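The structure under discussion is supplied below as structure tokens; questions concerning it will follow.
Excluded from the complex is one protein chain; the other protein chains are retained at their positions.
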Amino acid sequence: MKKLSLAICVILITSTVYAQQPVPEATELYVELQKVTPGNGAGAPSDAIILFDGNDLSQWQSQKRGLGASMVDMKDVIPLLRAEADGEDAPWFVENGEIVVNPGTGYIETRQGFGDVQLHIEWLAPPAEGKSGQLYSNSGVFFMGMYEVQVLNSYENPTYNNGQASSVYKQHIPLVNASKPVGEWQTYDIIFMSPKFSDKGTLVSPARVTVFHNGVLVQNNVELLGPTCYIGTPYYVAHEPKLPIALQDHGDPMRFRNIWLREL
Amino acid sequence: MKKLSLAICVILITSTVYAQQPVPEATELYVELQKVTPGNGAGAPSDAIILFDGNDLSQWQSQKRGLGASMVDMKDVIPLLRAEADGEDAPWFVENGEIVVNPGTGYIETRQGFGDVQLHIEWLAPPAEGKSGQLYSNSGVFFMGMYEVQVLNSYENPTYNNGQASSVYKQHIPLVNASKPVGEWQTYDIIFMSPKFSDKGTLVSPARVTVFHNGVLVQNNVELLGPTCYIGTPYYVAHEPKLPIALQDHGDPMRFRNIWLREL
Amino acid sequence: MKKLSLAICVILITSTVYAQQPVPEATELYVELQKVTPGNGAGAPSDAIILFDGNDLSQWQSQKRGLGASMVDMKDVIPLLRAEADGEDAPWFVENGEIVVNPGTGYIETRQGFGDVQLHIEWLAPPAEGKSGQLYSNSGVFFMGMYEVQVLNSYENPTYNNGQASSVYKQHIPLVNASKPVGEWQTYDIIFMSPKFSDKGTLVSPARVTVFHNGVLVQNNVELLGPTCYIGTPYYVAHEPKLPIALQDHGDPMRFRNIWLREL
Partner (left out) sequence: MKKLSLAICVILITSTVYAQQPVPEATELYVELQKVTPGNGAGAPSDAIILFDGNDLSQWQSQKRGLGASMVDMKDVIPLLRAEADGEDAPWFVENGEIVVNPGTGYIETRQGFGDVQLHIEWLAPPAEGKSGQLYSNSGVFFMGMYEVQVLNSYENPTYNNGQASSVYKQHIPLVNASKPVGEWQTYDIIFMSPKFSDKGTLVSPARVTVFHNGVLVQNNVELLGPTCYIGTPYYVAHEPKLPIALQDHGDPMRFRNIWLREL
């Protein structure tokens, strides 16, 4: 290796005299680093893309692309997933600086597509008398429109554990249940690493997710098996490197606020 | 596989009639999950071990075990690293509910040993006229006494980038510089996964670290090469699965507060 | 960090004069490395444990520990899994230097327990008229008695793809189908990394598997979801760090030869 002409590294040579002793300087690395001004508390850092700051749904659109409940075959669905900025306006509400799901109007999704991100989102499950399990205040954050971190009231509301709040739906149980009661704001801080595909369409690396629920680590860099499936066994199909993030309309008037992400 | 007698899985059979269609229930998993009450803001969750809550240094001891600057050979050092509860009291100060480094008295370390953890710690770099680089408000969090996440004033204080705040010292540059100015409190939220060794002493999996600096992801599940080295090239030597976390005395009156961790 | 007394690294200091220039020697590392004499072709290296070399089944025992088909609840099964050297002799055959499954006598397992290993094993699926799918020459390699790499005739013998040869049974489809026809010897070269659990019993890192089937990469460091399940959804339950490797009796007279492993 001694004659390598491709030495791509940091070398600080200020003299032509070479020495024989290792020195601390030999492992000190100088590169250019981006400066980011952190936010206050859960506020957005300076390099974040603000998806909702209390004002309007301009960053979101209706997820209307003919995706009905009968469409469960991947060959049909994957081609429909794409980042596009020309969708119809998101038909949900903004109240008191909060997004409110408009039940029955369908999912909403970001107008912009995203791949690897750090996402912050806050959500509130409203109380609902007589409801339980998956029917008690349910929504979800769908990365790339298909990889879901579940949103659900899971405070003293038993359901299958790979379907409770902060689960990777039907794939990964959270490490613990860090839920707050209905009516209280909760936070997700998520690292989502998108799957990578070769140009042949084979999977090169699976999607990975880390989740902090209300500040508690609940998913620790888990691998996803493929897109989220309600029925059946997931597997990967190659798709675009950036796709919109969607929020689920599951029929409940869930609330969201303070949504931002940083592209990694 | 059909006759496998070791099927360790979740099967809910309420009838002897088997069906031929996949159903949503087939992928619903019921296990027992621990409940954790999250803290308020950066407050400690209910399952946390509080390392400092503003009162005293009872969880800490002096790191006095004959580790002097001349001891740089791993064969000498590793056997000295161990969790022990009988050390001398930590010789640092508590002021206004904050830990203050007592320069010149040496590192302090937890009385208890830890392996894989989620750690929250807050720190403040005091202003210091005329100082710069590594000499301007320096300390460090040493997991297992040897894997350091750097603590340093890195706000408009250039140094080598694998030695700035939130670097894995001399191993991994942070993704961005999310530093606040001197005199302001800063936070680290860290996932530290300890290295695993076989009973032959070989490395089975390296240490891994994820760091959020002031809420900004700066280390994304990076692999460590071995213990932190000021000079030379790190490599792993097998050690105990749990060892104390140490805080560095680098000669500066750094401040710490609100320190807690959760064992993973 | 400058005053760190725990510098565990390689430093070659032959002089007290420190230099200021990085030199190639600064990143040259000297440690003691074990020497291994490689085998010829697929032969065992000098540090391998030979599980079968053509002579006898002395390294194997009958997997008789009351594990019947009705025992599908993990709480019952996990405590029964353990390395023990006092089992009954393995009731399978040795013919022409090959192991032959004795259908109906049950699984066999190694007398010794293993965790992280590199395993080499060769197998042959005999022709069997009129059989198809999972019933056509089926067996399996069960790491730790519960994590299966499937053994099956998958040459022009369609079945579900997460159940074909070299699949991680019902968890990971192979990348390609590299099967040879029945009657020909086939090889698996497998890296199995065992799951790691905390002393609280939580999962710290999942099992991981890499498989070469007849020299072709078919599983690339995939994460396992838990023990292999014929029915239902797998999840992890803490167990001993070393457990026997089992070979499955699925009713077919499969053949095995040249079995060795290296502990990692």
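Each chain gets a letter, A, B and C, in the order it is written, and its residues are counted from 1.
Keep this in mind: a residue touches a chain if its C-beta (ideal position, glycine included) is under 8 Å from a C-beta of that chain, and two chains touch if they have at least 3 such contacts.
These figures come from a predicted structure and were not determined experimentally.
K.L.:
Where the complex has a chain not shown, which of A:Asn55, A:Asn96 or A:Ser198 is the residue touching it?
P.N.:
Missing-chain contact among the listed residues: A:Ser198.
K.L.:
Looking beyond the chains shown, say which of A:Ser46, A:Ser62, A:Thr105 or A:Thr233 touches the absent one.
P.N.:
Spelled out, the listed residue whose C-beta touches the missing chain is A:Thr233.
K.L.:
If the hidden chain were put back, which residues of subunit A would touch it?
P.N.:
1-12, 26-29, 31, 67-69, 71-74, 77-78, 81, 107, 115-116, 134-135, 138, 140, 142, 145-146, 148, 150, 163, 169-170, 193, 196, 198, 200, 202, 204-205, 226-235, 237, 248-251, 263-264
K.L.:
For subunit B, which residues touch the unseen chain?
P.N.:
Counting only subunit B, the missing chain is touched by 2, 11-15, 17-27, 162, 173, 175, 202, 222-223, 225, 233, 235.
K.L.:
Write the list of subunit C residues that the hidden chain touches.
P.N.:
22-24, 26-31, 33-39, 41-42, 45, 47, 118, 120, 160-164, 170, 173-178, 180, 189, 191, 210, 212-217, 220-221, 229-233, 262, 264
By definition in this document, only the chains that are shown with their structure count from here on.
K.L.:
Same or different: do the copies subunit A and subunit C touch each other through matching residue numbers, with over half of them shared?
P.N.:
Comparing the two copies, subunit A and subunit C contact each other through largely the same residue numbers, since over half are shared.
K.L.:
Between subunit A and subunit B, what is the gap in Å from one C-alpha centre to the other?
P.N.:
Here subunit A and subunit B have centroids separated by 25 Å.
K.L.:
Can you check how far apart subunit B and subunit C are, centre to centre, with Cα atoms defining each centre and the answer in Å?
P.N.:
Chain centres of subunit B and subunit C, defined by C-alpha means, are spaced 33 Å apart.
K.L.:
Rounded to the nearest whole Å, what is the centre-to-centre distance of subunit A and subunit C, using the mean of the C-alpha atoms as each centre?
P.N.:
Those two chain centres are 34 Å apart.
K.L.:
Can you list every residue of subunit C that touches 2 or more other chains, as numbers and ranges?
P.N.:
Only 2, 11-12, 26-27, 202, 233, 235 qualify.
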